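Here the complex is missing a single protein chain, while all its other protein chains stay put.
Labels run A, B and C following the written order; every chain starts at residue 1.
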Amino acid sequence: MEIWSAFGIFVLVPLIGALLSYLARKYAVYLGLIFALVPAIALYPFYGKEMSTVVNIGVKLNLAFDVTTWFFMLMLDTVALASMLFATSYVRKGEGGFSTLMLLGLAGANGVLMARDFLTLYIFWEMMSWSAYILVLRSSGEYARRYMLFAVLSAYLLIMGIGIYYYYTGSFLYSAASGIPLSGWAWILLFLILGFAVKMAVFPLHVWAPYAYRSEQPFVAFLSGGLSKLGTFGIFMAMYSIAGVAILQGFGTFRSISLFGYPFAVLGAFTAFIGTILAIFQDDLRKLLAYSSIGQLGYVMVGLGLGTPLAVGGALFHAFNHAFFKAILFLGAGAVIYRTGKYRISELGGLGYRMPFTFLFVLFAIFALAGIPITSGFISKWMLYEAAIEKKFVLIAPLMLIASVGAFLYCFRILYGVFLGQLDKEHENVKEAPAPMLAAMALLMLPLLIFAIFPGWILKWINEILTGANIGTLKYDTYAYYSSIGGADMLVFWITFMLLFMISMYLFTRKRKVTKVVDQYDNYLAGETPPYVQLHAAHNFYKPLRDTWAPLLRYSVDRAYEKFVKFFIEGFEEIKKMYTENPQDYAAYLGIAFLIFLLVGWWLL
Amino acid sequence: MTDWANILINAGLTALYLFLAICVGLLFMGIARKVTARIHNRVGPPIYQNFLDVGKLLAKKSNIKHNWIFDFAPLFALAGVLLALAYLPMGGYRLLSGDGDLILLLYILVIPALGFALGAGASANPNAGVGVMRALTLMLSYEMPFLLVLLSLMIYYNTASLTTLLEKQMHSVWAIDVLPISALAADIALQGMMMEKPFDIPIAPHEIASGPLVEFGGNYLGMLMLYSAGSIVVETSLFVDLFLGGGIVLNPAVYGILAYVVNYIVWFALIFVVWMIAIFINAVFPRFRIEQAFKFYWKWPTLIAALGLAQAYIMSVILGVSV
Amino acid sequence: MIHPVLLIAIPLFFAFLLPLISLWSKKSLPYVTTAVMGLNTIIAILVFLEAMKAPIFDIIGGFQPPLGIVLMVGPLGGFLAMIINTAALIISIYSMEMKKEPLLKYYMLTLLLLMGTNGMVLTGDIFNLFVFLEVTSIASYGLASYNKDLKGFEGALKYVILGSIGSTFVLIGIALIYSQLRTLNMLDIARRLGEMDPYTKIVAFASLFLGFGVEAEMFPLNTWVPETYDGAPHPVTAMFSSMSAKSGIFALARVIFTIFAFANYLWFVVIMGLLTVFFGEIVAYVQKDIKRMLAYSSIGQMGMIIMGLGIGTTIAVEGAFFQMFSHAMGKALLFIAAGYMIYAAQTEKMSEMKGIGRNPLIGIPLLIGILSIMGMPPFIGFYGKFYILMGGFSQGYYAIIALFLAASIVEIAYYARFIKIVFQPSTKNYPAPRSTVYVPLILFAIIIVLFGVYPQPVFEVLKHVAAFLAGGA
Partner (left out) sequence: MTPENPNPLPSIIPEKDWKKIQRMLSKRSLWMVHFCTGCGAMEMPPTMTSRYDMERFGIIPMATPRQADLLLVTGYVAVKTLKRIVRVYEQMQDPKYVIAFGSCPINGGIYWDSYNTIKRLDKYIPVDMYIAGCMPRPEAIMDAFLKLMKDIDEGRADGWLRYKKYYEKYKANQRRVFKRWDE
């Protein structure tokens, strides 16, 4: 019965909420909030519970709940809650669509996490995909098709994987995996991983993300923070839960890393690098964050590919962190767009003085993104680096490390371009974001801070997941975490940092010191007085770097896809000519067809 | 009782070491000015000149600030650089217990820079924005070879811990003897890390009015000067710790307190040498444009560092040398 | 005991009664037709429930099979009859939109079409199958050219040419079978198939395959589809796609499974299905007119069903039947919506229909229909597609499935483009839909969602597929 309560709370409640908020449009945003709140809060009593059931709606839905499901639900439902909270101010009142589709997406996502057979997985996966598609359609209609095509590509890759699995086992159940030859596993895993990788926007399947992430920001926070984690979950499930370590090792090993996982790790590292480099050159805030998302999920892919306890643990932890900090960033961008109506970094500037709390939350999220040790973002990155270094991978490790340096560049571009620098005259009267928006961001900030001080708490959960999947165990205690080649203690770090911060605070702000606050136009410009000129140096921020990269930036996967599609569409036009609209031709087709039928028939006799 | 005494002694020692480190940094800045002046055939200021400068800045009678974010710069910069110093073994003496993880150190090094960049950005001066942009681009440039160098060390010594690295160097030979190619690349990267010529484009005073520093004056500038003094020690000391055994010539386990004194002196001499190399190059070179710097770093030093990495890889993984 | 023959008799009777009624009141024609179809639907449901228990063999005129004419209603036949009648009922609501004279003939032809399709589904006699095919075709020809414009005539003419060639082939096939076996009863033929000369058997099979292929929109016999669909009145298009095409494909299924149990011919059917999907979807992508696009998409969907039949495993054929159901509902919905859009936008060009779906009465059912046709859960389109694909995998048709999925992506692409146009903000004002438009839309949408969320009843029916495959009713 307990699983029914789980199924009810995590899948049916959002579904009912979706229906209700469509019917009661007037209160849709609040209904959405309430129905997102229920699963997010109800999650806590479910920690550590293991249960399973079968729901028969004509097809059998095998559902189960375990710690992996719980861990991923923790991110998804919290992010969804924050997004809905944010949306109460963001979305126009009396609009039912947003809440309905968000809750549909949430139900789909929770269903994916609870599914224990491929049919169920696919049903919920597609439900999540199309509700997200309509949400993308609502605001960035131009590019919704791109999202849809890739969502469907992902689904069809999954179908290929599922089908081959079905061929060997005759069942959709995860637990039915036995007696599949290694070549079968190779194809199954390849298709499943590629399918899930689309959702994670892994290079070269990432081209949908920069366009889809232009939609309504609270939804994008959920899409990037929450739904993309389903890709992580799927890959984790496919590789370590369905196939298992033994089969992965069966492909042969390279320094005790499965030869099957290694290419994906390299792909992930490339994704991290390419995503970062492309993010540096974006002027559109949302696009920048999208490329950053691509890059960060590349790290997760590295961890999943390497498959050591430290790597997979790091990947799960990084996915967790990414869910929260990227959601904050998208919500922060949403708050800025809500207040100013602008999303080009070069058109903003100086908003940190008008929206201090938004700035602080975004700053904190950026600390997490860049991996500054005062947030838990550092710890997950550290785990991934050490995982690559302890196995001496000289291709993956440098790519990841340099990508994280590149992350500082685009992080500063956001900070400087949007929140620092000169405030435009036009934004003189911009107000702080409304309270629900700030509350949403604050909610998301908490875990990043808590797990930076007590990494042991989250590592305990991750350890449970890893043990459950027979990957191995992590070495950690409440404040510290270790790899085979190093380790770090957050308690020492925090105490020292706080002490030193106080010392510099004392040195800096002695008693009775008077400091004059001057206007932003009172700054040194060789004595010039140009008060009416916008002097915010955010346009084309990394131009020198861009010039250097220009020869490489000419090659774009995006354009390659476009060329590919164009080639096919031209072919389609040719094929269309078969329908000549001439009845004589048509009659001839009939004759030819009859001949062919006969010939085939005779041949078969 | 003894616990508290230990903690107090440790705290006192830590404070002493940090204070000494900042002083060494200021002294080095003075020495640099003197040496540069001698190379220019000038007399140059006294070597304690930078102490006077910092004193004057901190004693300035008025300060300006633009907004509350402006204060991030001195606070984060100084706290961050002190934190980095606390994590860095100086003369074999490491202030903080723990594993002294290199990657943690790398990220701690970012804290002051980020705080500084925030304050600079908040000054609303376009020169500051341009300066920070260049600094970050330069960072992306020199980190490429530097990370490869770090990787070669971590692979060769099979550790990510600075403490273990020092111990292993103490028991065998300095890393520069086995990985000279990497050391060369690291030194070139160090030049950019310290923003000495030819890589001082981020703060080019004649072009963008000292870049990120443009709006800082008085107290603020004084704090930032302390930060840059600290970061000189951090950067040179990092190189010494990585390649020159951290200046440890006597094993503290054997010689006790004597070892600490001797090691400190040797460490000082070594960072002085490293700093002098940087200063000599600084004194005679013109300035790279930022894209030239980027191209340079991602070409030659990266190639050298990759060679060094290959050497470390071959020795460690293929030949199976374990230190 | 409900006689399945009523399903044929009632429309026929009323078709000829309509002139008399029109003498009494011309306005009542649509209501009478709708009522007849409602009655038929109720009967179909009862028949279906009966057939679920045991296949019904209704003997007409007292002659025992194999000599006499017999109606053979298995669960699947009953199911299909129910679908066809339900679709006809809902479409007949939309038919009330029809204003163009002569309405009498329109409604007569509609009833005849219903009678023909019902007959095709229900009959157990191969010659009767031909007769009903002819009835269906002739009613269709009339309806296709009903608009009396150039497009209508051209489409109808092509349909006439290809349809009559097809019928001729069917007749040839039947004649060949009869010449050897002296029987026309399907079960009897199936039982005694071994007695046939193999070469004659092949020719007969090819003839029937071709003949019903024309009606089932199989490549390359489907060339009439786009133009006929385009030229026909909107309700008629919906009927073609949800009624005659379904009866055609069911006849094809019977030819493949009941009459000729040709295991080694099946891969060829799969390839024909794949080609149908491929050409349908690809040509649909480059269409600019909404009805043509939907017509080609219809071809694609029918190809998918043919594939499912060709794969021939239980799960695939289950999928194929589910797909017949979902396609009948979804495509009828889309054609009705398309009819409204053409009426509202005064053009068939999709590019000029911006923002037409922003009215939720149109938009939501349209979206549901499109998602269902795309194969998205939890709508009925999903199960058919998924089961056909899984059936393909279980037979090891990897490459074919991959190609099919590629074609499917093309389908998603043009539907997504269509959605984008229909839902993008626009300043254009469109006339609000009348209840005769949105009621059928909503009814179809409800069926799509209901059986999508809870497909248990459908799967209950599809349990009988195994028996059907074994050559039963």
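Definition applied: contacts are C-beta pairs under 8 Å (C-beta built on N, C-alpha and C of every residue); 3 or more make two chains touch, one makes a residue touch a chain.
Predicted, not measured: the structure shown is a model, and the values here were computed from it.
Taking every chain of the complex into account, the omitted one touches A, B.
Considering the full assembly, B:F216 is the residue among B:F28, B:W174 or B:F216 that touches the omitted chain.
For the chain missing from the display, the contacting residue among B:L8, B:C23 or B:A59 is B:A59, taking the whole complex into account. Which of B:A5, B:V43 or B:I318 touches the hidden chain is settled by the complete complex: it is B:V43. What chain A contributes to its contact with the hidden chain is residues 510-516, 522-524, 526-529, 531-532.
Contact residues of chain B toward the unshown chain are 33, 37, 40-45, 49, 52-53, 55-56, 59-64, 205-206, 209-210, 213-218, 221.
Note that in this section only the chains that are shown with their structure count from here on.
Closest to the protein's overall CA centre, chain by chain, comes A. If you average the CA atoms of chain A and of chain C, the two centres end up 43 Å from each other.
Chain B and chain C have Cα centroids lying 77 Å from one another. Rounded to a whole number, the gap between the C-alpha centres of chain A and chain B is 36 angstrom.
Chain contacts: chain A has no residue touching two or more partner chains. Across the assembly, chain B contributes no residue that touches 2 or more other chains. Residues 350, 352-353, 356, 359, 363, 367, 370-374, 378, 382, 385-386, 389-390, 392, 394, 397-398, 401-402, 405-406, 408-409, 412, 415-416, 420-423, 480, 482-483, 485-489, 492-493, 496-497, 500-501, 503-505, 507-508, 513-518, 520-526, 535-538, 541-542, 544-545, 547-548 of chain A are the ones touching chain B in the complex.
Those residues of chain B that touch chain A in the shared complex are 62-69, 71, 74-75, 78-79, 82-83, 86, 96-99, 101-104, 107-108, 110-111, 114, 117-118, 121-127, 129-130, 132-134, 136-137, 139-140, 143-144, 147-148, 151, 154-155, 158-161, 164, 209, 214-215, 219, 223, 289-291, 294-295, 309, 313, 316-317. If you check the complex, the residues on chain C that touch chain A are 157-158, 161-162, 165-166, 169, 198-199, 202-203, 205-207, 209-210, 213-214, 220-221, 223-224, 226-227, 264-265, 268, 279, 282-283, 285-286, 367, 371, 374, 376-378, 382-383, 386, 389-390, 392-394, 396, 398, 401-402, 405, 408-410, 412-413, 416-417, 419-420, 423-424, 453-460.
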